[in-house]
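All protein chains but one are shown at their positions in the complex.
After this line comes chain A, so read on.
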């Protein structure tokens, strides 16, 4: 702050600091804090509370009936007293029914059902698989783009990569749906070639298999894997590749010993981005599986919020996913030996 105000003067320095604080607050602390707070409490919605209230109203009616036929003032007073007691009890219970008390704890996290936990683990596994497949697909692409000789060729390749991203993600996913559907493009071609008969329902059920989701996801997130890798690969001194070749190294060894170590930060960033996006993707599994290929965890989060209307549980699910994703980032950074500094580059 001191050096900032020396460089820009006090008003501008406070403005810069203010923007930084607002940024951290609005983009990180407040939304994250709200989500974590939401996940840490629940309201004890006891189903029998309404029943107890109903019973108390019945009791009151009975007591009132008994009291109206009673003539002894002493007994009347006893009835009145039990009436006021019951009414007070009703008042507290009704207050509870309307606004159940918050209870803080970790129950939202521990209450996850076995099935949901299985889906959680499976989603993480699938996301890892998508990341690995995307890496395998994207590395050669990034290599070719980054080392394309001549600026014109590089521009053409880059545009070819970016153009699909000008189309809305949903449209691209639906396009894959059309391709892989029972009566989709591939099955249509197979029928035209005479391998299957669609009218006899002989189609290949691509969409009932998680690989359909993988395919659409890799297609959707390719760029997030390619771009960071291209960035790091572009900074590689080509002389190093030539030097390695000159020293007799095979292409495989050049990649393993020279190019991949150099591209590590890019690979780490690409993997992190792809993993985060695929682990948290809602639209791709929702569209591609159509309930046939098994849910992804993001769909469960959605349902907790909008179908079960249990925002606390939904928040807990979302936070769990966040924790695992963060752990993945840290693991990747450790695995690739890259620090935040390398990633920021």
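As a convention for this text, contacts are C-beta pairs under 8 Å (C-beta built on N, C-alpha and C of every residue); 3 or more make two chains touch, one makes a residue touch a chain; residues count from 1.
Methods note: contacts and distances are computed from a predicted model.
A single chain of the complex does not appear, and UniProt lists its protein name as "Spermidine/putrescine transport system ATP-binding protein", one of "propane 2-monooxygenase", "Cation:proton antiporter", "Spermidine/putrescine transport system ATP-binding protein" or "3-oxoacyl-[acyl-carrier-protein] synthase 2". Across A:72, A:199 or A:246, the residue that sits in touch with the chain not pictured is A:246.
Screening A:257, A:290 or A:334 against the full complex identifies A:257 as the residue touching the chain left out.
Within chain A, the residues in touch with the undisplayed chain are 237, 239-240, 242-250, 253, 257-258, 261-262.
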